[in-house]
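Before any comments, here is the structure.
Excluded from the complex is one protein chain; the other protein chains are retained at their positions.
Note that the chains are named A, B, C, D and E in the order they appear, and that numbering of residues resets to 1 at the start of each chain.
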């Protein structure tokens, strides 16, 4: 790896990309030259927990970070459902990085066991800036637009994301058809 | 596709095939020339929710529909666990169809996004004519035979289905061995 | 299994379904009550060796067997790429059968090891009635229609099958993009 | 199979290998010449229910059985998530065996349907000698070392197993990243 | 999709990214606002045909396109080995696009069947600007650096790519161990 570049890794599901994510990335950007942003559970979409496709999430992140002067890479990371190989999987799909920002204990553990330096990612208001909370608001008709970047509101509008979320949240999944 | 033939798609898990399914298909048959019947979660069997194999379910449907003058195709559809590719998966395994009958919001949504006309499937008494309810009755020793076509009773007898259901419902699965 | 019904299994890839297949099934039908027809490599399509989807092949078989008074089931069988579990895979997707018709040594071996009676399938002119030969003729513009049932010609016309075959045969596959 | 050797199969997840397992195997060893020990859910690790890798569990079993004069084979068995093919999967990965020891109803059912003799495995105190209970004690800081063979304590020490379990039990998994 | 943005899709394996790719993308950039660049066979690496990981290829492309004023997205596309679902797979992983640039007949066919406009990608000298040719030169010690952007030479140097290619090209693969 080019040792002159400080490149870090940060992963989330971004369902949707919200201002909490934006704040974290903004803080991280002060300490690194480049950031690799992994989109977790990239293969999932059209479920209550993962309404948006990886492609739609890439759009949200790319537009939502336009105000940031940071060289970043957005990479879909599909689940492999095997923790012991997950770090190798991530490494093979991403530009090389030397540090990881995460507050998730499992992510930290796995990267630690693989020899990586894991740093706490900056804090933000996790009660409101939470994908779970934002999806709950979307479903109940409460206000949510102030919790995400303006550009994300546009993306969700364009793909009729609220309508989709409401429909897929109504009942069951393909694996439990009557 | 041959535009002279009106061919529709209908999917269920058919655990087991019951009189509610029969009624729906009977109603649909008035509006179509041919029906493609997908067997969902085809790969599953020997679980409390999916006691019967795809092959056994094919037997139930084929025998249970003998009284119906309808050209139909019964096709096992294995789960792919990715909603975004599910419609393509179904299409590749089935004769071409132009409409879909479903009351499941997710199935409707996915076919809608793929450009298909989705029609409400006819209604029936969903409290009793329900796979979940019938399996519950099978387990508790309550009466269930009046809820399925006679031929399905025969199939379940032949494969000793009640015995199997009771055994697999007793405890856990292969993924949670002590 | 219902012991009164003699049910057998026969598998092919049916790329496309041709008069050799028709003759074999016609001969088998004299000795059985019902036939389970497996469509091998069901997941494949749009390749030079497997141009047609499982759904399209189901159409070919269903129409091509209309003149036969035989109760049959057409079931897509996706490859599992593990010979040791293949028979279990087939069994789970099909109505129960007691005998297998096959001239393929591997198929025979695997069913034999699983305790099945395997019978030689009836012979026919394998030089002309061959999927490989028919696809070669389709590509080179030679005559092929006399080698398949009329109804199969119709299906291939409807799906513009020759055009598709010619395009997918031109170069490489998704795994070898430049 | 060599008919002179009585070889049996026994499967568990061994998270961790404990004295209950040891007692069962010790009892079985009186009735067989050789034992095939399957490690279930071999692909899983770094989760609250499956903290240890298959390799680590092999270590625990091998060292923990050192006091037993039994010819045994320890084989990782990855989940296939399809009950109908599970027995074939197990058979392909293991030396041939003629009987199965299990108290798990699903395991018994699947081997029974495949024609195997299934024997009840010997009883032991399942309240204390339980992987679930031992992992609970590990997490809460209660005593657990008396429930496993000494050698297993050593293995868990060497791999810093308690620390790992505590970290991976803290929150979520890779599939539910915020 | 935002109808004001003309966004196109272009896919290659980029083993490695070379001046032919650069020229194509440069030409396409005159006709579109944004370009989605798919990295095919993203899961492959350390083979004679696919020596570089998806992450390394992302580096090559990102650095190699620095001189181009184009908004682009580089997305790893893992193989799904099923042509019938491939377009859905690509769509789910990418920002929405309305046109596809490709000279590959299969890619064109699949996108055409899915209703996409497929345009011929601009021509370049395919004899020299070819991944196969460049890898051949790397192996035989011939000159290759003039065929790729300078930045790609740097990336390959950093990861010791030539050494890796030579080693993995020496003999067999994991599936054919002696």
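Simple rule for what comes next: contacts are C-beta pairs under 8 Å (C-beta built on N, C-alpha and C of every residue); 3 or more make two chains touch, one makes a residue touch a chain.
What you see is a predicted model; the values in this text were computed from it and never measured.
Taking every chain of the complex into account, the chain not shown here touches A, C, D, E. Remark: the omitted chain is touched by one listed residue; of D:33, D:67 or D:158 this is D:158.
Note on the undisplayed chain: of the listed residues D:91, D:109 or D:135, the one touching it is D:91. The set of chain C residues touching the chain not shown comprises 11-13, 40-41, 49, 79, 81-84, 86, 104-110, 126, 130-132.
If you put the missing chain back, the residues of chain A touching it would be 80, 82, 84-85, 87-89, 91-92. The omitted chain makes contact with chain D at the following residues, 1-2, 42-43, 45, 53-56, 58-59, 62, 73-76, 78, 91-96, 154, 158-159.
The rule is short, and it goes like this: only the chains that are shown with their structure count from here on.
Considering every other chain in turn, the ones in contact with both chain B and chain E prove to be A, C.
Separation between the centroids of chain A and chain D, computed from CA atoms only, is 36 Å.
Shared interface positions of chain C, i.e. residues touching 2 or more other chains, are given as 43, 45, 53, 91-92.
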